[in-house]
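Sharing a structure here in structure tokens format.
Just one protein chain is left out here, and the rest sit where they should.
First chain written, first letter: the chains are A, B and C, and each begins at residue 1.
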Amino acid sequence: MSEKLYFASDYMQGAHPAVLQRLLENNLLPSAGYGTDGFSEAAREKIRLACAAPEAEVFFLVGGTQANALVLTALLKPWQGVIAADSGHISVHEAGAIECGGHKVIALPQHSGKLCPAEVEACILAWQRDANREHIVMPGAVYISHPTEFGTLYSLSELESLSRICRANGLSLFLDGARLAYALACPENELSLPDLGRLCDAFYIGGTKCGCLFGEAVVFPRRGTVLHFFTIIKQRGALLAKGFVAAHQFDALFTDGLYGRIGETAIRAAARIREALTEKGYPLAFDSPTNQIFPILDAGQLARLSASVEMGFWENLPDGRTVMRLATSWATADADVDALIALL
Amino acid sequence: MSEKLYFASDYMQGAHPAVLQRLLENNLLPSAGYGTDGFSEAAREKIRLACAAPEAEVFFLVGGTQANALVLTALLKPWQGVIAADSGHISVHEAGAIECGGHKVIALPQHSGKLCPAEVEACILAWQRDANREHIVMPGAVYISHPTEFGTLYSLSELESLSRICRANGLSLFLDGARLAYALACPENELSLPDLGRLCDAFYIGGTKCGCLFGEAVVFPRRGTVLHFFTIIKQRGALLAKGFVAAHQFDALFTDGLYGRIGETAIRAAARIREALTEKGYPLAFDSPTNQIFPILDAGQLARLSASVEMGFWENLPDGRTVMRLATSWATADADVDALIALL
Amino acid sequence: MSEKLYFASDYMQGAHPAVLQRLLENNLLPSAGYGTDGFSEAAREKIRLACAAPEAEVFFLVGGTQANALVLTALLKPWQGVIAADSGHISVHEAGAIECGGHKVIALPQHSGKLCPAEVEACILAWQRDANREHIVMPGAVYISHPTEFGTLYSLSELESLSRICRANGLSLFLDGARLAYALACPENELSLPDLGRLCDAFYIGGTKCGCLFGEAVVFPRRGTVLHFFTIIKQRGALLAKGFVAAHQFDALFTDGLYGRIGETAIRAAARIREALTEKGYPLAFDSPTNQIFPILDAGQLARLSASVEMGFWENLPDGRTVMRLATSWATADADVDALIALL
Partner (left out) sequence: MSEKLYFASDYMQGAHPAVLQRLLENNLLPSAGYGTDGFSEAAREKIRLACAAPEAEVFFLVGGTQANALVLTALLKPWQGVIAADSGHISVHEAGAIECGGHKVIALPQHSGKLCPAEVEACILAWQRDANREHIVMPGAVYISHPTEFGTLYSLSELESLSRICRANGLSLFLDGARLAYALACPENELSLPDLGRLCDAFYIGGTKCGCLFGEAVVFPRRGTVLHFFTIIKQRGALLAKGFVAAHQFDALFTDGLYGRIGETAIRAAARIREALTEKGYPLAFDSPTNQIFPILDAGQLARLSASVEMGFWENLPDGRTVMRLATSWATADADVDALIALL
């Protein structure tokens, strides 16, 4: 189709056909604004059902940085900060959105992109035991992403540990699910939506990278977790006048279990690419099972592949080689995967 | 079609068919993220052309409160506030978004929803002449909306006065064009897009209420008016990963002059409704020529009409009557206008 | 003594001799930092006793704007604003400190510098009854000053009304007592420290203008009103390393009832000046019984008096006359009052 092969990111195309179809069908139906309409409530109810969280409060936001910033602003008290991996999206790639909202990101070392529960606990206890703790930012929440920025996955046991540590110490646990569909479609994934509903205080179900034109569904499994979140959304400029446009999309994603399947194409494609890379001797920077692949390329490989393939840059290694990122998505075509593999 | 007649607002339906068509056509074309793609640049260029502002910096945001908050944050210094009518959207209906960003809204009395240039100048001079001015918020920008929240329009001479006053005193002039298409389609309107490009330091061209699923195009006519606005957008959670989704919509609106015509249906419908109301003896709260109509209803009229018509509530009058708002849009059907008039 | 007569403000001189003496006596006694020392606790206890608020949490801050900003930040939720008179210090003369902290000042018309309880209640009810209230800043606290910026005083019945309205509607009542000593020394004053402890959720006892080098004692009569205020103070840069320096001063003020008497000199002086002005036919802009006097001067009077007297500028009247402010203090000398009166 196109002259180049596009594997630079998982947000390069519009919406999944089922999502677009829903927008088309409902385009001229008059609906109340700001998410107070029936379509929005119906979509919220489908999400509550999928998460086995009948009391959940659900809000549709536009993008991931917005969801992270607003949820953490709502969860944290002014004297608190949020613990995150030093590779976490809020630590490095959100232009200081959390700090802009007044809170410190307390960065702990990443392990394959993940937080280590024992280190999280140690960080919390260190604050509690510090005689000067009232001069130090109090850890008030823990931020994790699943899949992580490295494409890796938390195990159920890890999430249970983090949840237990948070609850024992009065912190909130927040999960960034920007690419959640690619976890759910991955055989190695152990975390279901009901697990998130049970173990997290807040999480968001990614739409932008998982089949929507835009949109993230923020879920607070327990009613009353935060107060006046609607007004906080408005105040931060994040309230959609036409809330139904987000709701239609999520309704489509949560009809007939589409969200659970929508990542399968991407996972299959990524597995094929990963296998081909390994066969041809390309080392991988991270052992990640989801829709992101991180080959390490030497200068010649980089030049050759870049001529035909749009990839994402990840990191320069000290030895002169380069880590690149290949991302697949719900829209990745088999023919493009074939063509990419042929080029390796 | 529907059981009720819907005149509650101008953001009750999806996108104009030409806009939706564009989204459909381009849905699967791979594009770079964050507005760095060619579609986004093409749409920006069409807007520059329409505004006769070839050097303009154009950014696509999601909604009006977001556009107001981000542009004003970028224009104002920490010690400055923004002058606005006390009926202005930022004064009353944005949940304190400007204050949340650290700035005072310096509210002046509205006159049919508008600021009076002489009063703006007096306010600026009063600050300059106050011996204690360093203890007082400095006026740093002027915010106006066109059409205003009352549906009224600034004259060219008024805008020129405001622009002259702002430039003489080092303030920025910012125009909120959430409903700009309904001004442009209105015979009484004197302000063209090139006038805005010439007289304002920043303005936004409304999409959400004027044919888009969502979206506002922020225009800084002069390059370098604000620095690092891209990062400010990201930091405030307002950066669209799929910037092209907004761009496709604005490209459609600015193809073949659609934006200049898209409000005509609404203006014609509003004129018919206004005429019918007047004929039937309903007083109007404001003498507004655009797509919002503000009839004053007594209790009987309110009860009767509310049974069949979705209207917006505006204000309770001391005498027990109620000001309601009827809004038309690009999507208003002639049949619905006929039906409404028949009910009056 | 000095060549000019100084009546420009009540913060033109250092500390009351008893306060300075205390600083001298304790200067070299080693004390723990940050207000954790025994001197600080002793001073807090004296204030609790004077306010008949044995559970009160007391914090020593440096100045009035700081006290207002920190207490309101701590009392308000992110979606709330504070109701204040449009003449209130936080409305006009704190450079936007409240907005800088993210909150709107909801300004109501002043009546002799005071809020009208009925208007406060109407404002709160209007928000509660507004269908769009989630788009509007919620009133979360009421700010009053006593004496007001106009030198006037709330009656006990007014304070009781405000307290009742706040408690009935879940708002906090905060009283700015920058000049509280001048109320307490005033025969017309009805409000005792125990009244404040009983009726307010927070207030501060002014030191800077009432005998200290600097310092304001913030009182939260009920324990647990705000959480982690110590850390909020630290975070906003307001924590004194040598907290004992403020504590020594307040301890002196609250030893043998000095704070209740310290304003008497000022009140007597102001009464004499007010009487002389009236006798000589100078109109007064406000009928205020405390240590501020607001004569209206014509151009000749202004020029003549300014040659010999340092006064504060208040306002230009449309008719060309000028309102000036004369302030007396605990340090005002009888001879200076005599000299001023001779000049009138």
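By our rule, a contact is a pair of C-beta atoms (placed from the backbone, for glycine too) under 8 Å apart; a residue touches a chain by one contact, two chains touch by 3 or more.
All of these numbers come straight from a predicted model, not from anything done at the bench.
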*For the chain that's not shown, point to the residue among A:A18, A:C100 or A:I341 touching it.*
A:C100
*Which one touches the absent chain: C:E57, C:E94, C:D195 or C:D251?*
C:E94
*Using the touch definition up top, pick the residue from C:A18, C:C123 or C:A238 that touches the left-out chain.*
C:A238
_Selected residue (touches chain absent from view) among C:L29, C:A168, C:L227 or C:L317_ = C:L29
*Quickly run down the residues of chain C that touch the omitted chain.*
2, 6, 8-9, 11-15, 20, 23-24, 26-33, 62-70, 94-97, 100, 208-209, 213-214, 231, 234-242, 244-245, 310, 331
*Interface with the undisplayed chain - residues on chain B*: 73, 77-79, 134-135, 138, 227-228, 230-232, 234-235
*Extract the touching residues of chain A with respect to the undisplayed chain.*
78-79, 81, 92-96, 98-105, 131-132, 134-137, 313
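The rule is simple: only the chains that are shown with their structure count from here on.
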_Going by average Cα coordinates, which chain is farthest removed from chain C?_
A
*Per-chain C-alpha centres versus the global one: which chain is nearest?*
B
*Quick one: report the Å distance separating chain A from chain C, using the average Cα coordinate of each chain.*
50
*Where the CA atoms of chain A average out and where those of chain B average out, how many Å apart are those spots?*
33
*List the centre-to-centre spacing of chain B and chain C in whole Å, with centres computed as mean CA coordinates.*
42
*Hunt down the residues of chain B that sit against at least two other chains at once, touch-wise.*
94-96, 100
